[in-house]
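Attaching a single structure in structure tokens format; questions to follow.
A single protein chain has been omitted; all remaining protein chains appear in their positions.
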Amino acid sequence: MEFKAKDIAALLNGVVVGDPEVIVNNVSKIEEGKPHTLAFLANPKYEHYIYTTAASVVLVNQDFSPVKEVPCTMIRVASAYEAIAALLRMYDSMRKRPTGIEQPSYIASDVTMGETPYVGAFAYIGKGAQIGHDVKIYPQVYIGEGVVIGDRTTIYAGVKIYHGCVIGKDCTIHAGTVIGADGFGFAPSGDNYDKVPQIGNVVIEDNVEIGANACIDRATMGSTRIRKGVKLDNLVQIAHNVVVGENTVMAAQCGVAGTTKVGSHCMFGGQVGIAGHLKIEDRTMLAAQTGVTNDVPAGSIYMGAPAFDAAKYRKCYVLFRKLPDLYGQLRELEKEIQTLKLKQ
Amino acid sequence: MEFKAKDIAALLNGVVVGDPEVIVNNVSKIEEGKPHTLAFLANPKYEHYIYTTAASVVLVNQDFSPVKEVPCTMIRVASAYEAIAALLRMYDSMRKRPTGIEQPSYIASDVTMGETPYVGAFAYIGKGAQIGHDVKIYPQVYIGEGVVIGDRTTIYAGVKIYHGCVIGKDCTIHAGTVIGADGFGFAPSGDNYDKVPQIGNVVIEDNVEIGANACIDRATMGSTRIRKGVKLDNLVQIAHNVVVGENTVMAAQCGVAGTTKVGSHCMFGGQVGIAGHLKIEDRTMLAAQTGVTNDVPAGSIYMGAPAFDAAKYRKCYVLFRKLPDLYGQLRELEKEIQTLKLKQ
Partner (left out) sequence: MEFKAKDIAALLNGVVVGDPEVIVNNVSKIEEGKPHTLAFLANPKYEHYIYTTAASVVLVNQDFSPVKEVPCTMIRVASAYEAIAALLRMYDSMRKRPTGIEQPSYIASDVTMGETPYVGAFAYIGKGAQIGHDVKIYPQVYIGEGVVIGDRTTIYAGVKIYHGCVIGKDCTIHAGTVIGADGFGFAPSGDNYDKVPQIGNVVIEDNVEIGANACIDRATMGSTRIRKGVKLDNLVQIAHNVVVGENTVMAAQCGVAGTTKVGSHCMFGGQVGIAGHLKIEDRTMLAAQTGVTNDVPAGSIYMGAPAFDAAKYRKCYVLFRKLPDLYGQLRELEKEIQTLKLKQ
């Protein structure tokens, strides 16, 4: 498909600066721009690319003012990032999605299946499972007994969902993720451990996206709960009885230990670790690799391990890097005091 | 099923405080207690919930003495945590387990299969594999050539076990875990690397539990070995030729590099990393996110990266957080010395 700059501007409610008739037929990143592609500039770090990009059209923020001539046509929009996301959604929605039930697949006789399903080959749907409308179950997925999956949810290849778990509507779960494996519960018994059975489940609410090869364990009793709008990246670990609040976002390789309650609208960088039995209040932001060992009040920005206020942490870390200097200064003062004492 | 408080007390060798006739039909967490459920109180952090819980019956430790009136019937037992674990085991043992061989599955012609197996659909069992009695192999499991699996072991959906590995009796391996992939061995060869073939295997002894999406690599030569009673959580990484000693427990996302020997009865928090070729002696405890770069003597409690004694680490970290103050004090002393020098 081909579009003129002026057509895209009309679609996005933007203003063309340059040739409105220039044609694009694909998208590209501004730093890898090619003729007849559309790129975007949202992150100021990439601004210098706009003066040399080969892309024919670049979406820019309304308030962007070039410091020299640009070789491309620009379209000014309220938010370049939101505009490109909207365009990608249009583009993506035109991709043909699989449908129908491929063979061989295994669907237990009493499964409830909604309209227009996709069930890939080698997928397994256990007894009593309830699958909503327009659900896409890719090949090699395992859905245990009594699992419930809401309308329009997509489960990519090889996801494993243990018995009794509940997945909401409009969710996306990427390949290899495991939902509902046993929580890590063992009671010491002499020199050994006895397993504490994990008889709860996992409940994932609507509009949740979970990356690839992540793990969300079932509760010992009750439910491990991922509230609506949560986004979890690849290889994230959520332990038994954790609750993750609405619209919280965790980058890859984060881990949250048992029974911790994470508030809503939190943002965690990659590789963050949170100890068990804690309360992380709403709108907490944690830098990558932060290790949290205590409750965190609402709106905190923390880093370090054990974690504390990020601005304070950065100050301490600047001085950590200067410790050899400080050590030298301390030695110097000792000498001066010695000298002073001798002079007395 | 329904039970009276007095029946549960009899079962657990406990003493009823309150109404012995009250009926429960399910379990709950004390903080989410509902009428006609049984909860427990083991962690003192949760003690305040007992004064408001809606649970009808709560298991408590013998030595618990309430500071005000409790709204529920209590059952005093030697250990509330062990008692609830025992009850959950009874409850769990009544859940019906799958049995039989589902179709389609792939079982090579010369596989030895014990009595009363479960083999889920799309499971693959390669040539020469030996499967014990009462083994449960869930759907989409891959068992390579010559693998041996002991009696009563459960392999959840999608586990992959490479050729030649050995799994003991009474083990549980959760979904998505990979056992016996090649160790990470490459020999520099000019600007490139040549692969060092990994011709050893993995041996997992009896009564081991491994979480979901974990990785245990095969040895270069000989065996990577997980000794009896070990418990590994989700996403744990065990490299080639590692040995993990009896009853050692590692929380999620730990990683142990090649050839390191970990002793028995160790406990590692989440996201711990251990360098290669080290010896971690028995009963070592490592705080979450600890990074170990040297051998660790028996009974150590370590934290930090690089790791050292945890109590010492905490003292250092308190002063790390005070570095801006210390820096100020150092500047102050400099001034005072300047003043003293001028006065002389």
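Per-chain numbering from 1; labels A and B assigned in written order.
Keep in mind that, in the parts below, a contact is a pair of C-beta atoms (placed from the backbone, for glycine too) under 8 Å apart; a residue touches a chain by one contact, two chains touch by 3 or more.
All values reported here derive from a predicted model rather than from experimental measurement.
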item	value
Contact partner of the left-out chain, one of A:Arg152, A:Lys195 or A:Lys231	A:Lys231
Per the touch definition above, residue among B:Pro35, B:Gly100 or B:Pro197 touching the missing chain	B:Pro197
Residues of subunit B in contact with the chain not shown	104, 106, 122, 124, 140, 142, 144, 158, 160, 162, 176, 178, 181-182, 184-187, 189, 191-197, 199, 213-215, 217, 220-222, 235, 237, 239, 241, 253, 255, 257, 271, 273, 275, 277, 289, 291, 293, 305-306, 308, 312, 315-316, 319-320, 326, 329-330, 333, 336-337, 340, 343
Positions on subunit A where the hidden chain makes contact	27-29, 32, 43, 45, 81-82, 84-85, 88-89, 91-92, 102, 104, 120-122, 138-140, 156-158, 172, 174-176, 207, 209, 211-213, 229, 231, 233-235, 246-247, 249, 251-253, 265, 269-271, 288-289, 317, 320-321, 323-324, 326-327, 330, 333-334, 337, 340-341, 344
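Here, only the chains that are shown with their structure count from here on.
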item	value
Between subunit A and subunit B, centroid-to-centroid distance (C-alpha), Å	25
